[in-house]
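Every protein chain of the complex appears in place save one, which is left out.
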Amino acid sequence: MFILVNLKAYPCDPVEVAEAARDVAEESGVRIAVSPQAAHIERVAETGVETWAQHVSPNDHGSYTGSTLAEAVADAGAEGTLLNHSENRLKLADIDASLDAAERAGLETCVCGNNPEQIGAVAALGPDSVAVEPPELIGGDVSVSTADPDIVVDAVDAAGAVDESVDVYCGAGVSTGDDVLAAQDLGATGILLASGVAKAADPRAALKDLVAGL
Amino acid sequence: MFILVNLKAYPCDPVEVAEAARDVAEESGVRIAVSPQAAHIERVAETGVETWAQHVSPNDHGSYTGSTLAEAVADAGAEGTLLNHSENRLKLADIDASLDAAERAGLETCVCGNNPEQIGAVAALGPDSVAVEPPELIGGDVSVSTADPDIVVDAVDAAGAVDESVDVYCGAGVSTGDDVLAAQDLGATGILLASGVAKAADPRAALKDLVAGL
Amino acid sequence: MFILVNLKAYPCDPVEVAEAARDVAEESGVRIAVSPQAAHIERVAETGVETWAQHVSPNDHGSYTGSTLAEAVADAGAEGTLLNHSENRLKLADIDASLDAAERAGLETCVCGNNPEQIGAVAALGPDSVAVEPPELIGGDVSVSTADPDIVVDAVDAAGAVDESVDVYCGAGVSTGDDVLAAQDLGATGILLASGVAKAADPRAALKDLVAGL
Partner (left out) sequence: MFILVNLKAYPCDPVEVAEAARDVAEESGVRIAVSPQAAHIERVAETGVETWAQHVSPNDHGSYTGSTLAEAVADAGAEGTLLNHSENRLKLADIDASLDAAERAGLETCVCGNNPEQIGAVAALGPDSVAVEPPELIGGDVSVSTADPDIVVDAVDAAGAVDESVDVYCGAGVSTGDDVLAAQDLGATGILLASGVAKAADPRAALKDLVAGL
């Protein structure tokens, strides 16, 4: 299982979370990455943790003021990027072009979608992975195992029908180690989570709990 | 073959084109539809021609000022709608929701994409048809048969791999009857065109030429 | 006072509201307009009521699929247009260009903003009128006279400081005749309302109440 901790625009200390994630990954052998604000990528990457961008723009080098250039985040230390998160929905053509940009910059990619149809659609664009974010689970306290788990199963099927090599992550409804195991049982090979770690009183303890059963 | 004439925001008389399309469709037996500005749907539909919207918004009834409500265009006489035209690119989640809105309102749907990967993606969302708009052919004088025709073949394959029931139209590079036949030979079951009819000195003659070989 | 009834994407019968607005305007001498979906402009205008678009796009004639061309809504019968409604926020440069488009098509313009600073900003772009939409009043049951009325006074001042010829309308918190009088007392020369008429069991009675005190 791959655990990707999205720091969004939360008021946490990105370096504190990054160091905890680095240590827990080393101790447990579980792959863990942290996705901070673009302006914090450099300091997060310097901790040694695997670092992801939260977004990259579809453009190449050029006259694109205010863009998030794939090469710039890679240069600052990012190894992957989220795309089309439910808080940052993109035009289909821009997902396509951002995937090209990420590939050009050597970034691993994970494209989000909020139902199995959208997961099938983004899988067709050739990302490394996709993350299904069931709307009823986003930002809530309902775990993926108690809410309708079929959406994860259906997302795995939808992605597999289009491209068998695409990993499917569970993008909501995960905050405990039991949720991680539930997601794994449903066919997910990774999870995206945010507040469960970023807003935790003790991020290190939260991360240890997440990997405890793996 | 289905011929869909997109009037965009061209300064043509939509009723003149509609009447010509209606007559040529009746005379030739070829299915022809006209897609005017939303404000002109009612007068175009009243000619008896098959009428399409150029876009519908993802929303349902409600507080959505300035939206293009699917039920409103259907009520005015539209029988179908384009979505995600290259001049009106949509967020992936909005294509998904606009397809739901169109279905709710009883509208046939055609979602555009500009390469085979995007065609595979939109086919996964369950539209009635998709239209591939090869960038090198949009708005130009190059016919689909002289430009790289593989993009149409690849789009047909990409859509078919995802959903065999989805029709694939050729969305650029068609302005003559020969181009229509070329598109048909490449596997397209319809064509989208705009200036070839809307900007023609004699739209009726242009339409007659388009269907001449069918 | 000018009363502009925005039908948004509500499931009301636009012609029924239009006929009521036409009759109440004639009987009372109060200026009343109706703003329906673009696809319904023609049938609303045919009732004889003053008809407004809910939005026009910044573009001129040309290759703009899915746009709402100012000339098309004018041609269908619109005499004015809203712009930048809180449900349809526009880029600053697009407000500027849409105002040019509306002027080109002979449409009267009303640009919305949700605080006095934004009202000052849009007044600087040269519209015929502006409408302040206090966020705490949008879509609610709180009347403009019981909520903080200073925002309307401040909006009138902000617009006047930039351009004294710009009318200022009250864009929220109006559902009764008393609210209309309260808005007038605060310096507004018109009101925008929606659900108070569009969702009323008896739109005609609602309109009569609105103009009763004028």
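Letters A, B and C mark the chains in the order given here, with residues in each chain numbered from 1 onward.
To be clear about the criterion, contacts are C-beta pairs under 8 Å (C-beta built on N, C-alpha and C of every residue); 3 or more make two chains touch, one makes a residue touch a chain.
Computed from a predicted structure; not experimentally measured.
Undergrad: Considering the complete complex, which visible chains touch the unshown chain?
TA: The chain that is not shown touches these displayed chains: A, C.
Undergrad: In the whole complex, not just what's shown, which of C:E117, C:E136, C:D150 or C:D185 touches the removed chain?
TA: C:E117
Undergrad: Would you mind spotting which of C:A9, C:V132 or C:A158 touches the chain that isn't drawn?
TA: Spelled out, the listed residue whose C-beta touches the missing chain is C:A158.
Undergrad: Which of A:D75, A:D185 or A:D202 sits in contact with the chain that's absent?
TA: Candidates A:D75, A:D185 or A:D202; residue touching the omitted chain: A:D75.
Undergrad: With the missing chain put back, one of A:R22, A:H40 or A:K91 would touch it. Which one?
TA: Considering all chains, including the one not shown, the answer is A:H40.
Undergrad: Which chain C residues would touch the chain omitted from the figure, given the whole complex?
TA: So the residues of chain C touching the missing chain come out as 84, 86, 89-96, 113-115, 117-118, 120-126, 158, 161-162.
Undergrad: State which residues belonging to chain A touch the missing partner chain.
TA: 6, 8-11, 37-43, 53-55, 57, 59-69, 71-73, 75-76, 78, 82, 85-88, 139, 194-195
Quick note on the criterion: only the chains that are shown with their structure count from here on.
Undergrad: Which chains are in contact with both chain A and chain B?
TA: Per touch definition, common to chain A and chain B: zero chains.
Undergrad: In whole angstrom, how far does the Cα centroid of chain A sit from the Cα centroid of chain B?
TA: It comes to 36 Å between the two C-alpha centres.
Undergrad: If you average the CA atoms of chain B and of chain C, how many Å lie between those two points?
TA: 33
Undergrad: What positions in chain B touch 2 or more of the other chains?
TA: 86
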